[in-house]
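Quick one: this structure, given as structure tokens, is what I'll be asking you about.
For this view, one protein chain was removed and the others were kept in their places.
Note that the chains are named A, B and C in the order they appear, and that numbering of residues resets to 1 at the start of each chain.
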Amino acid sequence: MIKVGVNGYGTIGKRVADAVTAQPDMELVGVAKTRPNFEAEAAVRKGYPLYAAIPERSDAFREGGIDLAGEVEDMVMASDVVVDTTPSGIGEQNRELYRQYDTPALFQGGEDADIADVSFNARSNYDAAEDAEFVRVVSCNTTGISRVVAPLDEAFGVEKARVTLIRRGGDPGQTSRGPINDILPDPITIPSHHGPDVNTIFPDLDIDTLGVKVPATLMHLHSFNVTLESEPTAEEVKELLSDEPRLFLVPGSAGIDGTGKLKEFAMDTGRPRGDLWENCIWAESVSMEGDDLYLFQSIHQESDVIPENVDAIRAVLGRETKEDSMALTDERLGVGL
Amino acid sequence: MIKVGVNGYGTIGKRVADAVTAQPDMELVGVAKTRPNFEAEAAVRKGYPLYAAIPERSDAFREGGIDLAGEVEDMVMASDVVVDTTPSGIGEQNRELYRQYDTPALFQGGEDADIADVSFNARSNYDAAEDAEFVRVVSCNTTGISRVVAPLDEAFGVEKARVTLIRRGGDPGQTSRGPINDILPDPITIPSHHGPDVNTIFPDLDIDTLGVKVPATLMHLHSFNVTLESEPTAEEVKELLSDEPRLFLVPGSAGIDGTGKLKEFAMDTGRPRGDLWENCIWAESVSMEGDDLYLFQSIHQESDVIPENVDAIRAVLGRETKEDSMALTDERLGVGL
Amino acid sequence: MIKVGVNGYGTIGKRVADAVTAQPDMELVGVAKTRPNFEAEAAVRKGYPLYAAIPERSDAFREGGIDLAGEVEDMVMASDVVVDTTPSGIGEQNRELYRQYDTPALFQGGEDADIADVSFNARSNYDAAEDAEFVRVVSCNTTGISRVVAPLDEAFGVEKARVTLIRRGGDPGQTSRGPINDILPDPITIPSHHGPDVNTIFPDLDIDTLGVKVPATLMHLHSFNVTLESEPTAEEVKELLSDEPRLFLVPGSAGIDGTGKLKEFAMDTGRPRGDLWENCIWAESVSMEGDDLYLFQSIHQESDVIPENVDAIRAVLGRETKEDSMALTDERLGVGL
Partner (left out) sequence: MIKVGVNGYGTIGKRVADAVTAQPDMELVGVAKTRPNFEAEAAVRKGYPLYAAIPERSDAFREGGIDLAGEVEDMVMASDVVVDTTPSGIGEQNRELYRQYDTPALFQGGEDADIADVSFNARSNYDAAEDAEFVRVVSCNTTGISRVVAPLDEAFGVEKARVTLIRRGGDPGQTSRGPINDILPDPITIPSHHGPDVNTIFPDLDIDTLGVKVPATLMHLHSFNVTLESEPTAEEVKELLSDEPRLFLVPGSAGIDGTGKLKEFAMDTGRPRGDLWENCIWAESVSMEGDDLYLFQSIHQESDVIPENVDAIRAVLGRETKEDSMALTDERLGVGL
């Protein structure tokens, strides 16, 4: 059993904890939190051992009636791998702690690429993570792009990719984030930083990305263009993509017109939190104009990186092949719609 | 076993179907749908027998690869009770069908009060439904108000209630509804129709309501004022309300500032679809100024009427006492946070 | 001519500058700004002398090609009255500067009440400002409430007021403010601080207020209840209110259903920036239930305090009577729809 600690119990952290718990070859050591809020309360209900992320605040937990299993150092010590899911920039500060206990750690996409030896996407470069000290699971957007680029490049060759990322302004619980009524070029400069991030996975890919921010919370939307090196039909592209377990082709007959109904479908099928771990590619949108492929995909920012984190745990320890790990992760989570 | 058919499989219907399935004394005959969309697909995955709500469209289901168990008439015939969860106004058209088969039916709050012999809220008038031909489970807002008024009136006496209902513009999947960036008095005239609807449950209650519509999808918010006949302390009011199983007092210590985090908490605790069957009353908001009680409560429009529908099924057949039915419903659904 | 300096050139400051310029008895000394952004550019186009609010940043203006008339101290020195329209809390820091030059100053509603000798609303307590060193023009919400309470109290007597303030999350240009999809009790505790703020104008008024925040930018909406000491008809109340020049009764026949169309109307009639200096009371909403008056009013947060600032300038210098000042202000701005 691989012992896993989760440091930072927010949007990503709580999902990683649940996903680790669902794996047959992993055991959740516990989760480290900074404050005894509703998320701590929910962790307690699930029986997850809680560690104080900031030792000085241990008292606050006690006052909130919450028993602690220890401090974050204890958790790191007891873990074979730590998944750091703290806010952007905090991971950087935690790195020394993991190094001190010689515990391999995974960071998330909010950290700079150079925090880790390797940036990771299971489909694209699983083996690169083996024996790394630190691995960075790339962001929700980069994960979403990589999953599409990998099979396209293998099957048809990618000459150039151009992606406009229409990003949700904040997650559903982030009440202080805007905008309320605006469409923001963000960043205003082009190309955005997302392209270079994809290049941490595909160093030779010619890709330009443009970032936009809008007043919505459920999912991102990618307006995707790839100039291919060959000219498959749209049907051939759809077939290729539908063979990828972490891509879901939203059928035209489903009557789903946007992310509200997509998440409704996810909840109707019993998905925990209505999570959509798969890229949701609108089947009707997949089209070829000459050698230009176009498609729309919706990316559930809160959950698409979860299976990737699970795989990265195995990858960094050299357990399982890529195929076996991805299949096991998907089966245990229920990936595939 | 009570045999229950659900006519109209949308936001309310699918939740009623799940809730009925969870009851030990009920059996879901099936659900009637108009179109073979993603919701039909999800129903099939759950193994719910599907009936064609509009017989002429049966072919569309077949073409969509979905097997039908029959037509809506077959479902009505096989049911002891039908729960009609079609859109507002359609219930009225279906009434004759239920009468024809002598099947008691429940309607929802979108129908006019005179569609049924009795308007229903379990906490307030369970027994009134016994042996009725037709029962109307009141709307999400009226349910939310009734659950608070009932205990207050019993314990302290209600002199007058004034409630501003700040309503979500549409449900999360209703992409064509607005407003996008407005705060609408809706209806502009005061008092709104909500007060008279509460009077179908509490005929003698002096209540004035004001309706507002805003660009949000998750929950309604009630700004609640009740002039009481006595002057309890805010603590006494909170104690009273926290004893009611279908009221959830959101603790100040939880760090929950709005409906986004409330639903997050619901999902963290494993609630299906993140449903909040309880009125969510902000504990810190409960306050007394003289004999004026004030509080804020958030009402999950998609789910608060679900336990009420389950109870109404038993009530109309004269099975179980109010207390036993409510306790059973709550236990099986997992009501209580 | 009264020489007026405006310190802080943002949402409120630029409107005050325009309004001062429109008065026959006032002269705009200039406006003090911190940064050479688009608002500075627009001020230059209007020919408003620009002063550096933060002397160390003077260079930035020069680099931006903008000529400065001097530093903020120069402006204060040259002014008979300064209107401080800096962000909440900054006014407090500027007070010593005004005192140093013995220049009476007006502060805005974002400052604590004790920053000034008197809190001000022209209709309610014009004369109280005479000879004050510092005057605080109350907030947009308090202004909106005061304008309704004053005539009601005079004509019918106010026993108790209860107001739910459904506030816009941010102004149209404030892209970083949320919420995106939530209805927030804000503050969660009741009563909110707005009631006590109204009491700075009406010390004996019995008023409870409740605050809510929603994802909209155009205007606030007040859900207003006043228990009166007498029982006029709704028609009598409407007549009373329609006689007040700073109240606009939105006629039912206008086909205006919310703040989007209200602002559209303001722009159609040529209002600068689509400003609505008047409380916009929905005529159809005004209603009496026993001695309870109800109404909805929309308050344009960006502009309703502008006529009040103009009047306060005269009031603090003891120029003009209340009636004359208000009439002059209204005529020059074009108040009254």
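As a convention for this text, a residue touches a chain if its C-beta (ideal position, glycine included) is under 8 Å from a C-beta of that chain, and two chains touch if they have at least 3 such contacts.
Everything quoted here is computed from the prediction, not taken from an experiment.
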Answer for the absent chain's shown contacts is A, B, C
Given A:E71, A:E92 or A:D208, the correct residue touching the omitted chain is A:D208
Touch with the missing chain holds, among A:F248, A:F265 or A:W282, for A:W282
Out of A:G30, A:P245 or A:G260, only one touches the absent chain, namely A:G260
It is residues of chain B that touch the chain not shown, namely 169-170, 172, 174-182, 184, 215-217
Residue list for chain C contacting the dropped chain reads 14, 35-39, 41-43, 45, 64, 171-175, 180-181, 217-218, 253-258, 260-261, 263-265, 267-270, 272-274
Where chain A meets the chain that is not shown, the residues are 160, 162, 164, 166, 168, 179, 181-186, 188-191, 208, 210, 212, 214-221, 223, 225, 252, 257-260, 282, 284-287, 289, 292, 294-296, 298
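Following the convention adopted for this analysis, only the chains that are shown with their structure count from here on.
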Taking shared numbers over all numbers used, above half giving same and below half different, the chain A and chain B interface sides are same
Turning chain A onto chain C by a C-alpha fit takes a rotation, in degrees to the nearest 5, of 180
Per the C-alpha means, the centres of chain B and chain C lie apart by a whole-Å value of 42
CA centroids of chain A and chain C: separation to the nearest Å works out as 46
Multi-chain contacts in chain C, i.e. residues touching at least two other chains, fall at 179, 181-182, 184, 215-217
